[in-house]
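Yeah, one chain of the complex is gone here, protein chain that is, but the others are all in their spots.
By written order: A, B and C. Residues from 1 in each chain.
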Amino acid sequence: MRIGVFICHCGTNIAGTVDSRGLAERAAELKDVVHSEDLMYTCSEPGQAAIQRAIKELGLTRVVVAACSPHMHEVTFRRCVEEAGLNPWLFEMANIREHCSWIHTDMEKATEKAYEIVKMAVAKVRVAEPLFSEEVDVNKDVLVIGGGVAGIQTALDLADAGLKVTIVERRSTIGGVMAQLDKTFPTIDCSACILTPRMVDAAHHENIAIMAYSEVDRVSGYVGNFKVDIRRKAAMVDWTKCIGCELCMQKCPSQAPDVFNSGLAETKAIYIPFPQAVPKRAVIQTEYCRWFQQGKCRVCERVCPAGAIDYEQKEEIVQRDFGAIVMATGLDVFPWQEHYPQYGGGQIQDVISGLQYERMLNASGPTGGHVHRLSNHEEPKTVVFIQCVGSRDESVGRPYCSSVCCMYTAKQAILTKSHCGMDTEVYVFYIDIRAAGKGYEEFVKRAQTEYDVKYVRGRVSKLYEEGGKVMVRGVDTLLGEQVEVPADLVVLASGITSADGASSLAQTLNISYDEYGFYKESHPKLRPVETNTAGVFLAGACQSPKDIPTSVAQASGTAAKVLVLLAKDKLKTSPLIATVDQSRCVSCWKCLNVCPFSAPEKQELRDGSTKSHVIETVCQGCGICVATCPVNCISLKGFTTDSVIDQIEEVLLA
Amino acid sequence: MSDRQEIIRELAREALAEGRVDYFLGWGQGYDASQNIPVFVREVTDVDRLQWNPLCHHNLTVFLKRKMPDPPDARIGVCVKGCDSRTLVALLQEGLVDRDRLYIVGVPCDGVVDRRKIDREFTGEVIGIEFTGDKVLARTAQGDSKEFDRTSLLLDQCGGCHYPNPRVADDIAGDTVPEPEGEPQWPSLAEFEALSPGDKAATLAAAFSTCIRCFACIHVCPVCYCWDQCVNRSRTPALVSQRVEKGENLMFQLVHMFHVAGRCPSCGACDRACPVEIPLYLLHEKMNKELYDMLRFEAGVDLEGKPVLQAFSLDDPFGEG
Amino acid sequence: MTVVASSQQTQEAGSAALAEGAGPARPIKVVAILCNWCSYAGADGAGTARLVQPYGFRVVRVPCTGRVDPLLVLKAFEKGADGVLISGCHPGDCHYSEGNYYARRKFELLRRMVPHLGIEPERFRYTWVSASEAARWQEVVTTFLAGVAALGPREGRAL
Partner (left out) sequence: MKFLQESDLPAFLEHLSAEANVIAPTDVEGLVQFRPWTAGTDVELDTLLSRQSAKEFIFPQWEPFLKYRYLMVCDAKRPGTAEEAKLELRLTDEGEGGGEVVAVSDPPAHELVMVGAEDSATPQVIFGLRPCDARGFVQMDRVFGGYGGFYFDPYYNSRRSLATLLVVTCHQPRSTCFCRGVGGGPAGSEGADALFTRIPDGFVAKALTTKGAKALEFPGFVDASEAAAHAAEEAKAAAEEMVSVPFELEGLREALRASFESVDWRELSRRCISCGTCTYVCPNCYCFNVTDEAVETQGERLRCWDNCFNPSYTLEASGHNPRDVKSNRFRNRFNHKFWYYPEKYDSLLCSGCGRCITYCPTRIDIREVLGVMGSGVAESDAAPSGRSESAAVGEAAVGEAAVGEAALGEKAAGDGEESA
């Protein structure tokens, strides 16, 4: 074994406190060290050249560089030794700058400590083994889970780049929440007019397959090679025949709550959410259908011109392979009724949520765009908006800001004036105005100045009915006095929460999520659209509350990241992974229990026994299994138990 | 007591006669009337070898773990006391035994007598122990004999026992016994816990210097299953040296302890099996006490449970923020 | 159980160390096992910020605290470490999402067992230091080593 040690001065950064020259001389005396020298700047071109020369001329078989933190230059030096013909993993770094020269002052003691740090690195490199990356084929198809604006955007970008994309949407149409919106801030242009063309593009794109009314059941495999079970729910309508003529919907005798209009109206048991639905196909909600509940009716079957109705239809599991998965599962509106008894808890008719108001404002909505009180269908004279309902409110366990409410409230306030006339009294109770976005602040200003919307800074403590009005009692913290407004209509800026079932889906995909069910990015600053599970990406509000522009921007960013991954035909895996010595495995499967990435699998051997096997491409190299395996037959390449023990040994040698 | 014995014999007789099991595993008399041993009954005619008395300390589930059943797919009838049944539950939780191959006879237990406590009462060799009601009569080869109260001879751990009745069983041998109320107790630890660090170290050093690495503690442990692959035998990683010295011997036992952490219901089999009487309960009971204190966790009490160190909770109530 | 009185040596060494404060016979040796993503980076940050720290600890870098078998810590004590410090990402921030949750349970159990083995509680600590908490790392390592130094080198040990 021929180890070379290179001690860096790093100018005076190290040499100022550590006697680099003396250190080099002592290192030369270490067991198996055949060459040791000190260099002014080891990472510099001449420094690296010196290392490569020593490797070639002295036949070094392992190299230790004592310099800065491996986080700084490990990659640099591994490349350096590799160019000189050494396996890059036969290199070790001794951190004598951040962990020594920079934190100590006494030259003698610091040098002594640096010497021990070098000894540890030598001990580790001595037992190091050459490591090699695996290469695996990549499946270039992409799965996008969720057909909202973010999902559609990612899908279109990827499809335009030539990749085959499948959108899985659990509702019967794509479009998501944006399809429910009337106008968008700050431009007040029609939401549907922007979105529906994109929906149609997606539907007609040769590279995009839309699987609506479907959900992801199981995900196995790993980056580049995911296997996904998609459950196609039973619509009781044969979509290959259905032509979306809505005849069944008109004739159906059974009513059902209209989710798309967020409960403001009723629809039929067999329905198509809205006219521009994509795909425009009917679905029977069996829980409301007379045939399924009482065993008579079958009207839809009779009226359907295409003979598409199929009461026997069963849900089916479709298996597909993908190389990457994009999570775009969007958001839900905070269920304020359960958390705000002081606002009537949903019992006061004229207290509605922001999304309900959107539907009311919408020309194709349940009221045809006519704003009225639900109690008496009269046009309101006084409308009060209350912000931060289910946002920035510890008391309901939602400390975060939903980031869109300030803006959509301003938008709705303005629209109220244009719908009901400028003489309508409009109040907005707010905590702070969060208008950080292009043209946002100006937009809020316009609401206040041009449209004379009265902004009251303060929380509303109570809503109650009195004399046909909704009394709004709150405090104006700027004037420091109680205020009470008799309102005809109260709109709650209900906040954003993670989509229903988001966390269980996260478990299916083995990605992490925060306490609110929003998916966790790999790094908040530097890897904002990746997850810790290689090959799974994030787009839109499933990560955190976002408005449309941010969602779309991120969606395109995500598409770019997916393209970066799938641009290669083969994937190189990190060699720093766990491997099982199957001759010692006792098949207790603890490793399977604890792995966050499902990297270990049961593998049947020729002798008929079943042993654990770690899938190289799935393993992320955390080593939890190593610490769990009772026989220690799993070892973590680059961080073997013996290498750790040897380093500890070096520390403790007197 | 003896009626339980009759029921055990009857259940064994039926199971064997109906061919439901290949052999039936219970307790019986050893080489003299003071000894109790595991008994494997294969023939109906042998069921009368089965015994039930306070000497039946063996945790028979050890004979169910990997490599023990012979043939490997044997259908086995087995008797379990409350504590034994907990190790069985622990094994079932981890899928280390096949429930379908087991016929479990639960034996409600009034506490097991600590043979060593009796031996300490005599200079001669105890060769006979008889039980009448709550009295225990012991006699030696040299002819002396003494009578004791059964309760005064019980294993220390029986004092803190909260599960005298089986947690899992197909049939129960007789009526269940009342289960103690309140929090679990670990009385046998108090004396050691009160020592200074230095005295603890000195005490352990002395205790573990006598270890002979016979592996009785490990092989008699029902939830230990690595056999020839036990890391205590292995050279890589170099966790435990084959040098039989106090430090390494303690390490040897700590390996056992951490590998059964969250799976050990402190049945005490290791402690009783040790031929040089090392107080192993000091480690294993303490571990269980702390796990209970940490997570209100007790191993092997419910079939749906998960070994506590193979799981976690986002809000475990400890650790610095 | 046989209670054996501790060797004179132990008490003397201990009291001597206490008397001299941080001036024990031989310098103390502390093994610090840090996870690569948070605490090692945090210690780097402390270096970059030139936050002065005691000499007596040596860092072993591992990918994740979840990789650290409690037996490794005990092995370090068995080989003669005067103290062992483990630090990883804050719960919830684990680079591998779950590693430190498993570690938390194992080390809490270990923390409670260590004094039972005749090792003073001050000689073992597990904690969380993020990549951005340079000052916290300095505080952690300084207080921990002060605690160990007060006890001095380990003598008359069972492990």
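Operating definition for what follows: a contact is a pair of C-beta atoms (placed from the backbone, for glycine too) under 8 Å apart; a residue touches a chain by one contact, two chains touch by 3 or more.
All of these numbers come straight from a predicted model, not from anything done at the bench.
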| item | value |
| --- | --- |
| Left-out chain, listing which of the shown chains it touches | A, B |
| Selected from B:F131, B:F148 or B:F215 as touching the chain missing from the view | B:F215 |
| For subunit A, residues in touch with the removed chain | 1-2, 28-34, 59, 61-62, 85-87, 90, 123, 126-127, 129-130, 581, 583-584, 646, 649 |
| Interface with the undisplayed chain - residues on subunit B | 30-32, 35, 37-40, 42, 58, 62-63, 67-68, 70-71, 120, 123-125, 127, 141-142, 206, 210, 212-216, 218-220, 227-228, 233-236, 238, 241-244, 272-273, 275-277 |
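Note that only the chains that are shown with their structure count from here on.
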| item | value |
| --- | --- |
| Between A-B and B-C, the pair with more C-beta contacts | B-C |
| Whole-Å gap between the CA centroids of subunit B and subunit C | 35 |
| Subunit A and subunit B: spacing of chain centres that average the CA atoms, whole Å | 49 |
| Overlap residues in subunit C, where contacts from two or more other chains coincide | 69, 75, 92, 98, 102, 106 |
| Interface hub residues of subunit B, defined as touching at least two other chains | 239, 309, 314 |
| Residues of subunit B defined as touching subunit C within the complex | 191-193, 195-208, 239, 246-248, 250-251, 254-255, 257-258, 261, 279, 282-283, 286-287, 290-291, 293-295, 308-309, 312-314, 316, 318-321 |
| Residue ranges of subunit A touching subunit C (in the complex, touch as defined) | 69-72, 95, 97-100, 102-106, 109-110, 112-113, 116-117, 120, 511-512, 514, 520, 532, 576, 594, 596-597, 620-624, 626-628, 632, 636, 639, 641, 644-645, 647-649, 651-652, 654 |
| Of subunit B, residues touching subunit A in the complex | 66, 94-96, 225-227, 229-231, 234, 236-239, 259, 306, 309-311, 314 |
